[in-house]
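For this view, one protein chain was removed and the others were kept in their places.
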């Protein structure tokens, strides 16, 4: 019973209320304003939260598979995807602090999966164990500057080719490398071409491990999302200008990993997409909670009415409730499907969640902003930041449009079966009409 | 195992494909065109389907409670609401024939519930038993001509007051009395004022049983929904011009039922609303199936492309799929909630389904119509008729707007709890900021 | 001054209020219910309205060009397209009666254009003159059964090929032939293949004149639009089974017209599309007027409030007002553009109106239906019929999707110019940055 997931939900809920939410303001206050200092340190409150989370067993909750068993730091987890979906919604209420405090935040989770499933023992020892313990941070370096990266076969400009020294020399220009500003970051997993002439465009890439403190790595600048820089993690433009790595230690999986870049990133993306959706439900729920309180504020009567007495406000609330509820059910169903049939078997459900949940959450947040007037777009509520941050999910890990087209195509696979059914129905229908003298002659 | 619901689903699916869908055209062909003859007979194919449905145990499936146990004709049923929801979706694929063939169609189902729970033994014998057996049909006579009936307290113009003969004399002008055109109809359950001076506006009404063949009943005209008259059932304007009924036999519940009209109709509406939603999922699914086949028709290339190759068509398909899936989950969750906590405990979930599902289904059908061009609005596909028929669900049993306002108000009940939480968070947040020297002075 | 368009607007407005709107119920009452009789006669009230309209100079108002000058019956008209747009909006308020009463209704208007611009003198004498006088009716027979007719090059199954008698023998299966049920109809203009082997798919067709009373013409059945049959005009399925026509008299333009079918129908469609939009503005305006009155009905309080006091009702009204106003401006601007640059120069504006106006009007009507509850979908208000009828405009004369894609492609033609501008801006921007020492080195 001690491990029963419901107990974890209760524990997480209490922790969120007592520890995480009250720490948000302090977290932001502890990030310096100066453009340089912002990237030099981690707000101390975050480390405190991590200690407490570990004590409460709220650590590495996303670990659902068996890949980590017996590994130092690989405790925690053990939840099904369905259970983790509930947990992620709870954590979504404080979408920056809670995932980081529990070692459940992207891109580390996906990177840990990659290392666990495809890394060599040495790579696991060096990077996976400290990641699982929350001692270091990592980046996933995929999107290329000036390239339509939503079609990954376009990623041709970053290479890791043998140099005169016998090592691989990594050269490329990437951007939107989340976490690359973090002073704790010691590892970038870089998608790079290692076999440019392979006839299959899906076998030309490998994942290369680059220490950002190496010679040749240049963090060009932090990028902004709307006006937010997300310091100290950041989303950075990065140039790899001839960074030398060894094949055995520096390619995920060592020599055996050469050419498997695409295979590995595919495996990485499925559940990750759903994790984002899970948290988005929590973010939308918090936005609705904030909206409800604002429209009930007795000091905010306009034209003789509380905001909550306006029919359009009630309609906004009702639609938000309905949209959150149905999005939640989609996410839970997809999580359950992963539990039953694996990420592959759940691609349709994950895809549907992927293109519906963030849009839904943006709509709810937008309504919450609107009832706040100017305050809604400011830093005095979490709404504008959440909006900006969720807006990125409409293209991250594949833009909505790609998922929409894919689901459309999947559905079309049903046509042949439907056609057979329809023919059968028509035949029998004609028979019945004929029997009854009601069949019209073909014109 | 023989009774396992999954077996029922399989059986219902096969029956739908083999018997019901092939009978649709014949059903329509067996309804005469002449304005009078349309109302005089029932298409024989319907009776055949009923016989087969009974044989297969697909009869009275909506019976989920215990009110009917041991009653002649009260066999069948036994499904939970969740199980019935799945079944109703299957039946929704042929939304006219399947519910009627299985004795699961409104308004009979609600009327049977009323009689079972509130009728006298004689009333049950006379009306409930033949209804359960599918031998007669019934109407529920509530909406009044020229009155805003969505607020039931407005229904003041139909009265059943003592006449000189010692009986009640029913006088009133109703309309939208579904099924009143049906030649098998032998009973109208009429909401009428019996105690006009009762201080509580909710205790003035009773439900009165009127045989439409009685003296004083005038079926004025069938009304149309868009251009459909729904013969032979119809939606009729009806005048009760001094119909005499006896209190004991003619008031639901006899003397004890006097003044309980509102109480009874409340009980009648909850699950009924969800039944409509359940079927709507099936209707929308069928519309999507029809759309998929149309856009894949190899004879229908336009501008060098199959319709299915157009990106906007794929997007329509994907959105339809996502909307049907999430609406289905809402309906299933609401049904499950009824199973757990009764209709009262599920009011929030039923209300959300009530105002989202029909709109969703209309959107899907509209897309299916659009890819058919003119054929889509004609009688050659079921789409236009389904559209018209589903459009009525946006106001029947309470317009969307009423449910939306209600859900909005329900959500607002959470505010007090949220406010307490927020205060707690703020207090702790201030403490942390103060401790860290970061608390700003109040201005 | 007597001919000033503003006087026509005033005159049309008064006539609409005093004559047309009061005749609507009688018009419908004068159409028999019996399935046969419905198609046998024309409601006498219509002829009365035509007489009055002629007296008032409200006749053939759509005649904007010079093609009809000096022709018997070609009086009237003389309005610019902009002026006619205002007039058509006024007439849209009674969208069945007003256009027919003023000889401004489709498909006659387009057919008259075809005959005036491309007919032989004999064809004009025989068909155009009585059409201009409103003595006969006509059909345009284009859509083929079972064929994706929105791409007109697909129309290959109706042929008019030389028979042994030296005449052309028309064979084909058409449907959605509007007006083919009308007892006054004496002429179908049929798009048929006359030169099947012509290398250009746009030169294979001609327009053939078929008298529906000829041997070989079979009116198979009237089709319905959401249950409405639009008797006595109707939209019919028609089989031409070897109807003989003479080339000189029976091909539009005689021998010289052979192979010009596509050229002629192109010319026919442009302004016609806008006429529909113009009337749609009037229909939407009437729907809003009806909505406003309903929500202000003092007898229709619900839950202690008039409908007009509900915030969501006010929002529906405001959005309807805004949408009608902006759609009207689009239509007026497109009409003005035709006046300035001809239909060809206005294709972009007509296309935008074509895919936005009907959808807008449907939304407004749907809101009006919703506030009426069941009455809104019945025959007791004009709303449901208007909805059904406007719904057909989303695919008639080209489905929304085709126009949307076309406008998208037109916009893309601007890209080259934009790119040149952008390069210029970038060059100058770089120069300014360089001068100021702020230009960053290329990575």
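Each chain carries a letter (A, B and C) given by its place in the written order, and its residues are counted from 1.
The definition used in the following text is that contacts are C-beta pairs under 8 Å (C-beta built on N, C-alpha and C of every residue); 3 or more make two chains touch, one makes a residue touch a chain.
Please read these numbers as outputs of a predicted model, since none were measured by experiment.
*Asks:* Among A:224, A:249 or A:266, which one is in touch with the chain left out?
*Replies:* Among A:224, A:249 or A:266, only A:224 touches the chain that is not shown.
*Asks:* Thinking of the whole complex, not just what is shown, which of C:255, C:344 or C:424 touches the missing chain?
*Replies:* Candidates C:255, C:344 or C:424; residue touching the omitted chain: C:424.
*Asks:* Out of C:70, C:199 or C:408, point to the residue that touches the absent chain in the complete complex.
*Replies:* In the full complex, the listed residue that touches the missing chain is C:408.
*Asks:* Touching the left-out chain: which of C:317, C:338, C:362 or C:386?
*Replies:* C:317
*Asks:* Among the options C:39, C:118 or C:355, which residue touches the chain absent from this view?
*Replies:* C:355
*Asks:* Please output the residues of chain C touching the missing chain, sorted low to high.
*Replies:* Touching the missing chain: residues 17-18, 21-26, 29-30, 45, 288-289, 292-293, 295-296, 308, 311, 313-319, 321-322, 325-327, 329-330, 333, 352, 355-356, 403-409, 411-412, 414-415, 418-419, 421-422, 424-426, 428-429, 431-433, 436, 438.
*Asks:* Take the complete complex as the reference. Which residues in chain B touch the chain that isn't displayed?
*Replies:* 145, 173, 220, 239, 310-315, 443
*Asks:* So that we can see where the missing chain sits, which residues of chain A does it touch?
*Replies:* Per the touch rule, chain A residues meeting the hidden chain are 33-35, 143, 146-151, 154, 175-176, 223-229, 235, 299-303, 307, 310, 312, 369-370, 373-374, 376-380, 384-385, 387-388, 391-392, 394-396, 399-402, 404.
Everything that follows uses one rule, which is that only the chains that are shown with their structure count from here on.
*Asks:* Using the average of all C-alpha atoms in each chain as its centre, how far is it in Å between chain A and chain B?
*Replies:* 41
*Asks:* For chain B, jot down the residues that touch at least 2 other chains.
*Replies:* Expected reply: 404.
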